[in-house]
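Only one protein chain is missing from this complex, and each of the others stays in its spot.
And now, subunit A:
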Amino acid sequence: MKTEFIIEAALAIQQTILANESTLESLDREIGDGDHYINMKRGATTVAEMQADLASLKPDEALNKIGLKLLSTIGGASGPLLASFFMSMAKVLKENGDESNLKIAAAFAGGVQAIIQRGKAGLGEKTMLDVLIPVSNEFVLQATQNNDIKLICAKLIQTAEQGMLSTKDLIATKGRAAGLGERAIGHIDPGAKSCQLMIETVCHLLLKP
């Protein structure tokens, strides 16, 4: 992993978030309080603007700096959760190194583990974790089998999509929609949708010839 790629991914994620304004806003209006897009836009824009500060840093340092910045920028539940992800991913990268897909997958898994701990949530609770947990498992599996990055990315895009869609039929037990009981059924979780979009964006970047 290179810091150059992290910056490129940050810029691409910002574009994706901006391009999905109406999707994210309407999903959050249905079962949340209508601010998810605004918060994600604030976070994505802040990170995109960090380009110059990140350029000279090592990848783990850059990810840690992104995490700290998100912690003081986003607010809501997304702030501490995404911040925990980047800070923990940075920590694993620093300890293990980043010279193979398996090591990057392990770092990603470390980040997801931090979200699980911070949010005290798991699979099937209609949150971002319904995308992140299966994606993380798939990433580790694919990397262990030593598959090439093209195949890995294709699998991850597919897994993220499935995870995002799976939230539609769930009752929310975490997050703002947890007050709605069965009324949340039939609506995709906005946090799961934004995670799916971000994963898809990074994978597309890696698939670019």
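The working rule: contacts are C-beta pairs under 8 Å (C-beta built on N, C-alpha and C of every residue); 3 or more make two chains touch, one makes a residue touch a chain; residues count from 1.
Please note the rule applied: contacts and distances are computed from a predicted model.
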Hidden chain of the complex, named as in its UniProt record, picked from "L-lactate dehydrogenase complex protein LldG", "Nitrous oxide reductase family maturation protein NosD", "Dihydroxyacetone kinase, DhaK subunit" or "Polar amino acid ABC transporter permease": "Dihydroxyacetone kinase, DhaK subunit"
Residue in contact with the excluded chain [from A:Glu25, A:Glu61 or A:Glu161]: A:Glu25
Residue among A:Leu18, A:Leu57 or A:Leu71 touching the omitted chain: A:Leu71
Chain not shown, touching residues in subunit A: 25, 29-35, 37-39, 42, 71-81, 83, 118-119, 171-181, 183
